[in-house]
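The structure appears below as structure tokens.
With one protein chain withheld, the remaining protein chains of the complex are depicted in position.
Order of writing sets the labels: A, B and C. Residues in every chain begin at 1.
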Amino acid sequence: MSNLNSKNNNNILVLSSLLAALIFITTGYILHIPMGINGGYVHIGDAFIYLSAVILPTPYAMATAAVGARLADISTGSAIWAIPTIIIKPILVLFFKKGEKIVSKRNIIGSIFAGIIGTVLYMIAEGVIIGNFWSAFILSTIGMIQPIGSSIVFIILGFAFDKSSILHKYIYR
Amino acid sequence: MLKDITVGQFYPANSPVHRLDAGIKLIATFVFMVSIFLVNRFYVYGIVVAVLAAIIAASKIPGKYIIKGIKPLRWIILFTMIINMFFIPGEVLWALGPAKITVEGIRQAFFMSIRLILLIVGTSVLTLTTSPIALTDGIERVLSPLKKVGFPVHELAMMMTIALRFIPTLLDETDKIMKAQMSRGADFESKNIMNRAKNLVPLLVPLFISAFRRADELSMAMDARCYRGGDNRTKMKEAVIGKPEYTAVFITIVYMAAIIALRFVKVGI
Amino acid sequence: MSITVKNLTYIYDQGMPFESRALDDVSFEIKDGDFVGLIGHTGSGKSTLIQHMNGLLKPSSGQILINGFDITEKNLNLTEIRKRVGVVFQYPEYQLFEETIEKDIAFGPSNLGLDEEEISRRVKESMKSVGLDYETYKDKSPFELSGGQKRRVAIAGVIAMEPEVLILDEPTAGLDPGGREEIFSLIKDLHDRKNITVILSSHSMDDMARLSKTLIVMNRGKVEFMGSPREVFKGNTKRLKEIGLDVPQVLELAIKLREKGFDIREDIITSEEARDEIIRVMRGRK
């Protein structure tokens, strides 16, 4: 029984933290979906960022995205991406809108835009860090698999949320 | 086993670098990263490498941990080297049809690779010598001036602490739910990507419900323990800024000054 | 379904500096239709053993045969095991996820690839087994139920796979006395009616003594005792306490009464037996 909807800040703070922990876990470690191309995989951490965006008040969702993804970066040996991550991931949150349903046309399109803009921003960051924008461009194009997978997972989970009365109850409005 | 995942890459040791205040380390690392972007001649890297090597030696971190840090990015480094070699115009060394390797390309390839490696190693030193908890405290202190403009620094630090605290718990939970659903015939290893994505539902819906329930209970426990945000809150462990910290700041300033000065020196390659 | 466990050993994190031997050369046999109580202190290996029985963990060495069928064999189709052995984990209500009770219970059977009709039959049947009226509950959300009811739905979800062996890991944890009794009696009923082999782990000696036909006592990854509750408890009080377990209170009473010179049997394990013995002794004296 949530007391989310009553003005309890502690509850939202804690929920944001737990979702950050889930973003960490799914970005770095579990439920990676292997993809044929170049033996890589898609992590579903971004799908969790998208879900946070529709569950939490926007400022909290932005913090959640930054905290979760940053922890994953420093743990999986990608600490150099930590700075771009804490700037880019919160921006992705802004493409979603809280409404009656999670899976709305608005949010599906939002997730596509989040994927594209996220990729472009990371490409710029990568260009700066590795010092060659061509290389960054090619690497990011291959990396487009990532946001596509995240959108799909977001939609599947969003449907499950929309159908589940108990989950729905926790969505902050 | 999922339980064994450690957050961060902390390598515990008793060294002056480990003991140094995390906030200072954080700022120093940031300065270091900026400094690398200011280098425009090969020989200046010599200074950077020397400083970094001295810090690593002082930190007692075995070399193999440093190398392990570079490994995940080795393909990106290699790939970027090749792109640099072929795509920078200049004096042609070797050509095969449209593909040309130039002298400038080779120079650039090495220059950028060294820069990237130094960036990776520099950040690794921070994460290897600072536990995630100390890092969280450090971030809170470094950002604390932002409190004045209303940025929720304390809340952010609290979020990091709680996230760190619950990562092992949620991993454990994931493991349990996964096993329970596997016992009911769920297949999380399906080759079919769509199937695999769909199988996330029986795992993630219970995981979310559990996270929500935990959030309810934990926030209530925090209420009961009089948590009301960062105002008027004290800390048991206060940061001690002592001689080592002042020394570190001094070294950082001298180092940065040297790098900036060398940028404008017009000798060498 | 008879179960044979042969020299089963399992080591977590084998080869790592912190490896731990959770099961150490465990061998035993469970007869068809038995009702087995699995007891042991925390960390004695109960959960590890249970996970081996339905293929979630593969032994470091050793074998498990279910009716002669080796479930530890490599490349075995896991659904084959799941059809035979159903496991209800601790706090099973936390694995519920569907919108309706009917759909949640159907999850297991539909993973077995059964047809609609068969699935629906199994759902109805298993709801009946756990005492939930099909028409009343099928369209309800499992999350609207009380704790004890949720747990019954979760158990139904496993029963619906129609396993020949049903394993339950502490199925009454966290319930009130009435709820505990309900769960125990539904398990007992299932066992009696369908002749399913049941393995039940619990920390309550009194319940185990009362319910099980056979007790397996684990200690540090080994089987310390195995036999009927009476055999296990009789004369082993000291050893059981040494390995961090209790004995049923009525047995403790009998032992203390004997020390005081009462001529009372010392293999009492239920309240009814205690009552009858005390009456016999008291009446005999008068």
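By definition in this document, contacts are C-beta pairs under 8 Å (C-beta built on N, C-alpha and C of every residue); 3 or more make two chains touch, one makes a residue touch a chain.
The criterion applied here is as follows: contacts and distances are computed from a predicted model.
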{"item": "Candidate names \"Energy-coupling factor transporter ATPase\", \"Simple sugar transport system permease protein\", \"Cytochrome (Ubi)quinol oxidase subunit III\" or \"Monovalent cation/H(+) antiporter subunit G\"; UniProt protein name, chain not shown", "value": "\"Energy-coupling factor transporter ATPase\""}
{"item": "Sole residue of B:I101, B:L164 or B:A248 that reaches the chain not shown, by the stated touch rule", "value": "B:L164"}
{"item": "Hidden partner chain, residues of subunit C it touches", "value": "41-42, 146-148, 173-179, 203, 206, 244-246, 249-250, 252-253, 256-257, 260, 262, 271-272, 274-275, 278-279, 282, 285"}
{"item": "Those residues of subunit B which, in the complete complex, touch the missing chain", "value": "132-133, 161-162, 164-165, 168-169, 172, 213-214, 217-218, 220-228, 232-238"}
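As a convention for this text, only the chains that are shown with their structure count from here on.
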{"item": "Of A-C and A-B, pair with higher C-beta contact tally", "value": "A-B"}
{"item": "Euclidean distance of C-alpha centroids - subunit A vs subunit B, Å", "value": "18"}
{"item": "Centroid distance [mean C-alpha coordinates] between subunit C and subunit A, Å", "value": "41"}
{"item": "Interface hub residues of subunit C, defined as touching at least two other chains", "value": "97, 143"}
{"item": "Touching two or more other chains - residue numbers and ranges from subunit B", "value": "201, 205, 209"}
{"item": "Subunit B residues within the subunit A interface of the complex", "value": "2, 5-9, 33, 68-69, 71-73, 76-77, 79-80, 83-84, 87, 108, 111-112, 115-116, 119-120, 123-124, 126-127, 132, 135, 152, 155-156, 158-164, 166-167, 170-171, 174, 188, 193, 196-198, 200-201, 203-205, 207-209, 211-212, 214-216, 218-220, 222-223, 227, 229"}
{"item": "Touching residues on subunit C, where the partner in the complex is subunit B", "value": "12-13, 51, 54, 56, 78-79, 82, 86-87, 89, 92, 94-97, 107-108, 111-112, 143, 157-158, 161"}
{"item": "Subunit C residues within the subunit A interface of the complex", "value": "97, 99, 141, 143"}
